[in-house]
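Beneath this line is the structure, given in structure tokens, with notes to follow.
One protein chain omitted, others in place.
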Amino acid sequence: MSAVIQSAPPRRERDFAIGWADAGPFLALAALLVIGFLINPDFLSSTNLSNVITRSAFIAIIAVGATFVISSGGLDLSVGSMAAFITGVMIMFMNGMVPHLGTWSVPAGMAIALLAGIACGLVNGLIVTVGKIEPFIATLGTMGIFRALITYLSDGGTIPIDRSLREAYRPVYFGTVAGIPIPILISLAVAAIGSFILYKTKYGRKCAAVGANADVARYSGISIIKTRTIAYLIQGACVAIAAICYVPRLGAATPTTGLLWELQVITAVVIGGTALRGGKGHIWGTVAGAVILELIANLMVLSDFVSEYLVAAVQGVIIIIAMLIQRFSNSK
Amino acid sequence: MSAVIQSAPPRRERDFAIGWADAGPFLALAALLVIGFLINPDFLSSTNLSNVITRSAFIAIIAVGATFVISSGGLDLSVGSMAAFITGVMIMFMNGMVPHLGTWSVPAGMAIALLAGIACGLVNGLIVTVGKIEPFIATLGTMGIFRALITYLSDGGTIPIDRSLREAYRPVYFGTVAGIPIPILISLAVAAIGSFILYKTKYGRKCAAVGANADVARYSGISIIKTRTIAYLIQGACVAIAAICYVPRLGAATPTTGLLWELQVITAVVIGGTALRGGKGHIWGTVAGAVILELIANLMVLSDFVSEYLVAAVQGVIIIIAMLIQRFSNSK
Amino acid sequence: ADKKVVAVSIPAADHGWTAGVVYHAQAAAKEINAAFPDVEVIVKTSPSATAQVSALEDLSAGRKLDALVILPHTSEELTMPVKAVKDGGAFITVVDRGLNDPAIQDLYVAGDNIAVGKNTAKFLVDKLGGKGNLVVLRGIPTVIDDERIKGFQDGIAGTDLKILDIQYANWNSDEAFKLMQDYLAKYPQIDAVWANDDDMLLGVLEAIKESGRTDIKFALGGNGMKEIVKKVIDGDAVTPVETPYPPSMIKTAIYMTVANLVGQAPVRGNVKLDAPLITQANAAEFYFPDSPF
């Protein structure tokens, strides 16, 4: 039977093609940079760009985690309040440890933050997978819970980081390595690890399969519960990393820390090209999405012709236009 | 092949199952009433219940519209700011008309509100369908736009309704017919019309079909663009009706009117049993969902043992438990 | 055993200042409930104006209120609902953000927002010699915010102080940090910054510190947050003054309301807390290291 003559040999897979479909968010980003420059040349100044990209790091880092969750068919509305909660727990722990550990309480606090993040992710994951509750509702519930916990921990006020730790910890947000701000480096590292996991490991395949068609995944011997739960764990870890970078910025946790971050995070993921209904995730697109959002906000301040009342409107319009650019560039 | 021809035994019917599956939100509602009574017997007093249900009317009315949008596979994050925007436009129009129309400017204002709502819905619908932008992003964009517009219209302050109209307009929220508060009657009417449209008309079928499987719908000659756009129009009209009921309660439009309603609305729809990924919508479940949310908030006020800081946490926990009750009751 | 019921309705702790309000309200309730056996003070927080209206309905549906102490989320939206409570026979105390119809309140306790803006402005006019570039961060769209901005604008009127830019940062330190970074990128020469709330000032200071810019002579806030008052005490060069707007005004209001109820002294009218400039000289009076705010 194998003697069948095959008329044309199949074409080899070409990997560039993938890159092209992914280009949407980067094109939108480029367009934005050009527009920004035309509006105000200061926009492209290195201080400004570095400020903006550094600021986008939190959202980018959290959004890398969200790419996993969304890719696996989930959603997480709790990331903003989770960030606040983790920040609070971390600072309280560090402050408490100062008498014993001195500045070593900074790394100890980081470890605690990671643990707390993973624990929060686990809670979300289990409610969604084992409890079988629609992710939107489940994480809306935990969003309220985490937010209330930080309010409770802080007595509604702020939890400032101990003075003696400030200077030791400050560089994590304000420092640079080879001229590049540390949060940028961290977010690049997180994205690199994220894309390695998503594109190169078994788990990444499982994640995309579960999001694309849960039945097919199940029939292929993939545990949906495990895969989705792990995605939430990754999300929790990413939130913790973002919190770790965030703390030195203002040096305190407050009940408003991370407010509405969830919306920005989801927006970054979607602008980046990952579909909300699950399936293939686009880590680098997500990062571009996070930068786009922060650039738009920055552009609003730098440009002079928008009334302060209308900033949100112009922002909305630009987001929609950015999506149109992307849509347009993707439809060959 | 075989000559034996014998029909297979008829399959078991599953007619009851449909009714039973719908019962989930109502069971959760019942459970909540019992718990509420145990916590504070005042909870079941007719004044309290009538207050709570009246209040839930806005969310219920908007959520009926959202049931269409979500059923057709869309999502609308802009409803809260749309409500604020419509309220503002309506009040400004009414106030401006007082010299010419006297109290007749109230019905005129209502007409304008409806028009404005439908126009907003049209904008959302077209961006999503013709612009082919993921609904989450599109309506997040318009959410910013509507919010900014109301801030702009009100100059950052409030747009109060003209004193001379207050008394004429008041009954729309505070009046009763046969002892039943008018907003309850209106929301029942909206839900009844909604379920009529969704379950008894061709359009309703199209809506569910588009949400369940867009390809199949398209192949069946159903226009996805038209169907989804109409869903957004219905959503706009429902927001307008909610705004109309809402104005006499607060007497003004402000930049914070309707803040975060979108989350409550979506939660009501999902608690009501409609899946976020689209398909069959459950109008009455949605209404029950809206009442559940408002009851939980009410319970928080009536119960005394929750620290004010933890209210959101308890609310989150109750929402998750309500979903579990529902899930449990649905799995035969 | 007929207790007099005093309901306290305030916004949820959504930023530092409101957190202070919640703290002081709860403290007052605890103290009074312990001290006066026939008075019961119930504190309820609400995350939005709508929720606050609901809370009023809920509080008065269950029991008869003898008094209501309210810090309204927004003025306009709460006016009618508070009137409804008043019609039910309760004594009404309004705090901070006023109602639209002053006839409703029996007692009004508030800070002077116009003065907050004006006193800060006057200080800047004075120190900068009536000349210079300013940037301003404002809170959320409310009357309070408007008044402060208006007071400030009145204060610099007629001088050569110029407001280069004014934007919302929602009384949020994070947003203020970003906004200040962007102001710094946009304007090469800024003489002074005014954030109309200390939460925002924290973000502003961090952004200035990080930029290393030295052209900014003053960065001022307002509200009397303990961290900022401490700076004034320590003689900080960039933040040498502050205006008070103490969240403890809620406690004052609750005590006055209870005093009225238990009959020792009928209390009516307006109490306006001054917003004098806090300087190194008087700062100690305004410093409460144990308060959360």
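Structural remarks
Each chain gets a letter, A, B and C, in the order it is written, and its residues are counted from 1.
Here is the rule we go by: contacts are C-beta pairs under 8 Å (C-beta built on N, C-alpha and C of every residue); 3 or more make two chains touch, one makes a residue touch a chain.
By definition in this document, contacts and distances are computed from a predicted model.
One chain of this complex is left out of the view, and of "Hydrogenase expression/formation protein HypE", "Peptide ABC transporter ATPase", "Ribose transport system ATP-binding protein" or "NADH-quinone oxidoreductase subunit M", the protein name its UniProt record gives is "Ribose transport system ATP-binding protein". Within the whole complex, touches from the chain that is not shown fall on A, B.
Touch with the chain that is not drawn comes from one residue among B:148, B:161 or B:209, which is B:209. Although one chain is hidden here, its contacts on chain B can still be listed: residues 1-15, 18, 199-202, 204-206, 208-209, 211-213, 215-222, 279-280. Of the residues in chain A, those that touch the hidden partner chain are 1-2, 4-8, 10-14, 17, 196, 200-202, 205-206, 208-209, 212-213, 215-223, 279.
Criterion: only the chains that are shown with their structure count from here on.
Centres computed as Cα averages put chain A at a distance of 30 Å from chain B. Once the centre of each chain is set as its mean CA position, chain B and chain C turn out to be 35 Å apart. Residue positions of chain B touching 2 or more other chains: 151, 156, 309, 311-312. Residues of chain C in contact with two or more other chains: 12-13, 22, 141. Chain B meets chain C in the complex at residues 40, 42, 45, 47-48, 51-52, 55, 151, 154, 156-158, 160, 249-252, 254-260, 294, 297-298, 301-302, 304, 308-309, 311-312.
Listing the residues of chain C that touch chain B in their complex gives 12-13, 22, 26, 42-45, 47-51, 53-55, 57-59, 61-63, 73-81, 100, 140-143, 145-146. Residues 127, 131-134, 136-138, 140-145, 147-149, 151-152, 155-156, 263, 266-267, 270-271, 275-277, 307, 309-317, 319-320, 323-324, 327 of chain B are the ones that touch chain A when the two sit in their complex.
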